[in-house]
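The complex is shown incomplete by one protein chain, all other protein chains being positioned as in the whole.
For clarity, chains are labelled A, B and C in written order, and residue numbers in each chain start from 1.
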Amino acid sequence: VFARVPTLRDTHPQLDAKAQLLARAASGVSFRNIIGEDEGVYRAVLTSSAGDERGAATAFPRAGPRHVLFFEPSQVVAGIVTCGGLCPGLNSVVRDVVKTCLDVYGVRRVLGFHGGYGGIYGKPPSELTLESTRGIQNLGGTVLSSARGGFDADKILGALEQLGVNQLYVVGGDGTMRGCAALSAAVVKRQIPLSVVGIPKTIDNDVDIIDVSFGFDTAVEESLRAVRAACVEAASSVNGVSVVQVMGRHAGFIATQATLASGQVDLCLVPELPLIIDGSIMDVLDHVVRVVRRRGHAVIVVGEGAGEDVLGQSTEVDAGGNRKCVPVGPLIKDQMAARLTAAGLGSQVRFIDPSYMVRSVPANGRDSVLCLLLSEAAVHAAMAGFTAVCVGMVNARTALLPVDLVVATSPRTVNALGRTVERVISQTNQPYDYAAVEARAAKRPLVPTTDHCPPE
Amino acid sequence: VFARVPTLRDTHPQLDAKAQLLARAASGVSFRNIIGEDEGVYRAVLTSSAGDERGAATAFPRAGPRHVLFFEPSQVVAGIVTCGGLCPGLNSVVRDVVKTCLDVYGVRRVLGFHGGYGGIYGKPPSELTLESTRGIQNLGGTVLSSARGGFDADKILGALEQLGVNQLYVVGGDGTMRGCAALSAAVVKRQIPLSVVGIPKTIDNDVDIIDVSFGFDTAVEESLRAVRAACVEAASSVNGVSVVQVMGRHAGFIATQATLASGQVDLCLVPELPLIIDGSIMDVLDHVVRVVRRRGHAVIVVGEGAGEDVLGQSTEVDAGGNRKCVPVGPLIKDQMAARLTAAGLGSQVRFIDPSYMVRSVPANGRDSVLCLLLSEAAVHAAMAGFTAVCVGMVNARTALLPVDLVVATSPRTVNALGRTVERVISQTNQPYDYAAVEARAAKRPLVPTTDHCPPE
Amino acid sequence: VFARVPTLRDTHPQLDAKAQLLARAASGVSFRNIIGEDEGVYRAVLTSSAGDERGAATAFPRAGPRHVLFFEPSQVVAGIVTCGGLCPGLNSVVRDVVKTCLDVYGVRRVLGFHGGYGGIYGKPPSELTLESTRGIQNLGGTVLSSARGGFDADKILGALEQLGVNQLYVVGGDGTMRGCAALSAAVVKRQIPLSVVGIPKTIDNDVDIIDVSFGFDTAVEESLRAVRAACVEAASSVNGVSVVQVMGRHAGFIATQATLASGQVDLCLVPELPLIIDGSIMDVLDHVVRVVRRRGHAVIVVGEGAGEDVLGQSTEVDAGGNRKCVPVGPLIKDQMAARLTAAGLGSQVRFIDPSYMVRSVPANGRDSVLCLLLSEAAVHAAMAGFTAVCVGMVNARTALLPVDLVVATSPRTVNALGRTVERVISQTNQPYDYAAVEARAAKRPLVPTTDHCPPE
Partner (left out) sequence: VFARVPTLRDTHPQLDAKAQLLARAASGVSFRNIIGEDEGVYRAVLTSSAGDERGAATAFPRAGPRHVLFFEPSQVVAGIVTCGGLCPGLNSVVRDVVKTCLDVYGVRRVLGFHGGYGGIYGKPPSELTLESTRGIQNLGGTVLSSARGGFDADKILGALEQLGVNQLYVVGGDGTMRGCAALSAAVVKRQIPLSVVGIPKTIDNDVDIIDVSFGFDTAVEESLRAVRAACVEAASSVNGVSVVQVMGRHAGFIATQATLASGQVDLCLVPELPLIIDGSIMDVLDHVVRVVRRRGHAVIVVGEGAGEDVLGQSTEVDAGGNRKCVPVGPLIKDQMAARLTAAGLGSQVRFIDPSYMVRSVPANGRDSVLCLLLSEAAVHAAMAGFTAVCVGMVNARTALLPVDLVVATSPRTVNALGRTVERVISQTNQPYDYAAVEARAAKRPLVPTTDHCPPE
């Protein structure tokens, strides 16, 4: 099954007729590794005697330069916008899109929109050049500034048309990708030759299909800094317990990876696992009490979205329309202190929330490379006329994913019955109510994760 | 005026008669730079036509090896204890005291007490050796673990006597130093030949007389990491404001130094300055609103003890008997958000509290050297028979300070009318009500700071 | 095609008959995700109209716990040895193998051998426990110490037999894996029930089949620190050029990834590409002269093994039998200085060789997780009776690889005609002689790389 990605070449046949062979680009680079229309990459790689999962698997078009370009580079005005919360690598993506557009393809102009979707129509854009973006990849945050909400397809398309933008690069999370899909639909309806390409950004790693999202690796690394501080604090106290709350609204990817990487965590709580075990939250906390009694200290890592079974869902939504989560860390801290006190072990419980210090660092080496691959893939896709498309890594190859599919399958979550969770349990020795997890998995309306994310 | 430091040689003349010339020590090192009894270092270094402040100044005995030792090294059983909250460098001090005792002087044993004062009588000590302490200086926290409270002179002296300890090294803050003074008094009363030496530890840098306390420099460095994250967060949002709460219960040393080091802070709030200016807290926050309006974002650094004029004093005390402070950061965050909203600038305010991540790192290079100098000074002092003494740097020389004097003059605070505060105001351009500060300085019962701390 | 991995169950049928169902292990963890004998993972994931590469692809057995164990855990004495040069993550692997053996399976003892292969018979081993290995994952290097050479199958097997070791975990590079294969062969010949499991370690990432080797990601990150220093040095000089030599004896993985991650490199030289272009080394250096003339400075990254076409091969071999490479960095530095001088641009050329500072850091977060997955996979494999086997990630799943196959296909190299090199050229705009590369690729006796490594 070959996933079909929309292209302007279908909807604008008269323009396609004028499409050009890839010319030697501005920088003098021409591509030798051209990707054919029929080249795809499969997600499925497992086999067993029960059957080869590759059989009915979906293949996604490989990303990369195409022989036939839809746009004449010198006619291209590209726009780029970053939406939602911060994530390491945003500036790398901005830089790399700009460099690929200007230096590799020689497009006319790249405009940077400020402050998310709302900035496209609400603020004057900046012209982004090789000079103005030099070195920004070494800075955290986004030079474009980012914001949630502000999506309004009419206003956005109006503004883009006025500016002559015919390629829009959108960097954002699943809310943003929903906007991307809606925008693409409106574009089709209006018959505008505008390519809309999404570069999924989620520090939580909860966009499905792709191997891993950019910034996630850096986020785990920075979260580990907090976990290490937590270990020192706990071990330097008499019967000390540290609670570290890491990001992960719906998915415990950061929490589980930080736990496995640290090797020093005694309890890991994630949204995918119930806090209530055997009818009581006390069970997991009693485990911690036992660890403290035995070793003198303990460390807890908790994903911010954990504990919905105890805390209920918040009714508040943020500007992006996402339901806010009730932060679970302080609850764990208080309950833990009470349990320790009751056990005669004092109440040395410390709470660490490093989130803003995690989000704001620059991309590490691996994420920098990932940002480059995705940015190049996005520009190649737009130049070839693809639209309503996202770029992502699938089994270590850059691929093109229909934005509708990405939206439909996200947010993904850690497989609560899978090997990663089993590894966590094995590292922490924390109690795990298999039946409860199965029951919950059955009714929880979240999309199950790609089974190889995280690597297993 | 030469500050007098108590010595066991006075109270135990019969033992002093047996005191030995410094022998070639275990490691084969003998000292060429012996400090004479009459050598001192002055705090005062300023002069003006109004008079030379050096005239009536106090000189403190220089620390260092003495010709006459009170203790025969092979008869020494040393004990070391770390009390109070974590501070970078604790493990360096433990390692350096152990190394100087065993390797330089060849004392018999060094015992490590666990969990602060209470651990001296409440838990079995560990024998600390060169091997068991190798490399601990690279770890944050304290391998001895630390705790507040637990001071009980009778129990402590009983335990020490039973273990044969005749030198006690106490690492802790001003509460701990008060214990140190009380313990020393009890020792004198009981006529025990026990040397009690304090190594002041305060991440807030609020112990007076000394140039700077160990760990402070590292704490500023780590706090800066949070300030930089705050800058990225604010600048990457539309009208974003970040609030960073740094440590400093009574004194704004970390807050002011981090502000000056960053060069990117727009408001710095410290315990020494009133929050209420011209009758309203709004004045400083209005300044931030103006910065946001002009530049699009702003950063606030606030010392945890700031805002007593708004928040009042907490009535709670911690285990060490220190009054807890009502954390001001969340208040600033909420008020700031309200002000921004009222000004039509949204409410993108983010709060960062990095404290545990700051306390738990290992000492940086400069603090590591400082820890070594202080540890050596402490061992030299104990070996020579000094007691009821603290060690500290005075004008970049190691010196001996009577513990009573240290207790009497601490906690020190940043001079609210001095050059450091003036520099902060000049960097941030924040409003500053000189008259209110003067009025407050007049009635605030805190000890004024040594005028050259921080460097000015 | 399912890759066949040797197992002791075949060669020791009488012992296999006693093999036990996986019992609830020491820690109370039992596995729910048991891997079946028939489960495999394919390397191939690409498809095109020219044919689906998956057709004739090899599948490797998935790693993981098996239903039937060959060894009764309480009878197992495991040994672990680290060989060759340092690589980030060695201590993580030691810790994780120990923890999985002792805590998950409850094996009797784990012995650590010191100083590589030669230490197995030449030095008394240490008993490794949960306590003695706690926290070592936070330290760089290897607590076991490492060395090249020393392989002697007879002596090794003699020593292992004497110690009762029935599982040997070998961590090392391709030389070490060759030893691993030879040792396995000797084991089969002698009919000893000893499981030999390799965990490939190569900071250069040049072991084939696997996605990426542990420590590589950390090495790129640390190398980037040197590249950033190089950028600062060059940009702060008048017509400054910096040359950074990174590791990579046969393969330019670190050089190319660091170049792509940095975004600030003007010339990247790797072993896979000729230095001599159009008959002269000057061509690539002239490119740098042009960059300096245009922008005022330039940065060169060079893999240590580059330039064999200029320098020839060294005739020296190291203790592990690997031919030493003639370091190319100083040559580039000198030639560059001469070229700049000739061009009237001064001679501000600086050379940075960060290798030992790169090798010696602890594993970063991602590599820590990778070490855990590989260590667990290794222990699962040994417990199930597999031998002559390596563990590695294949398309993000842990897999079992016949050690003979790993040896036969390594070292791999960066595909000189592939997309990664094309990206590098596109980033640096350096001259690239396609014909020369093709000619060289045709005759160069190195194994071509797995085409998705690095991710493309």
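FYI, contacts are C-beta pairs under 8 Å (C-beta built on N, C-alpha and C of every residue); 3 or more make two chains touch, one makes a residue touch a chain.
As the structure is a prediction and not an experimental result, all values here were calculated from the model.
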{"item": "Option touching the unshown chain, where C:100, C:137, C:242 or C:375 are the choices", "value": "C:242"}
{"item": "From B:242, B:348, B:364 or B:387, residue that would touch the chain that is not displayed", "value": "B:364"}
{"item": "Absent-chain contact - pick from C:64, C:89 or C:115", "value": "C:115"}
{"item": "Options C:36, C:140 or C:431, residue touching the unrepresented chain", "value": "C:140"}
{"item": "Selected from B:220, B:265, B:291 or B:306 as touching the chain missing from the view", "value": "B:220"}
{"item": "Residues from chain B at the interface with the omitted partner, ascending", "value": "27-29, 31-33, 36, 38-43, 45-50, 54, 59, 62, 64, 92, 95-96, 99, 103-104, 135, 137-138, 211, 217, 220-221, 223-224, 228, 257-258, 260-264, 364-366, 368-370, 372-373, 376, 393-398, 417-419, 422-423, 425-427, 429, 434, 452-456"}
{"item": "Contact footprint on chain C, counting only the chain that is left out", "value": "86, 90, 114-116, 119, 139-142, 145-147, 225-226, 228-230, 232-233, 235-238, 240, 242, 296, 350, 352-354, 356-357, 359-361"}
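Going forward, only the chains that are shown with their structure count from here on.
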{"item": "Chain A and chain C, separation of their C-alpha mean positions in angstrom", "value": "28"}
{"item": "Centroid distance [mean C-alpha coordinates] between chain C and chain B, Å", "value": "47"}
{"item": "Whole-Å separation of chain centres (CA-atom averages), chain A against chain B", "value": "43"}
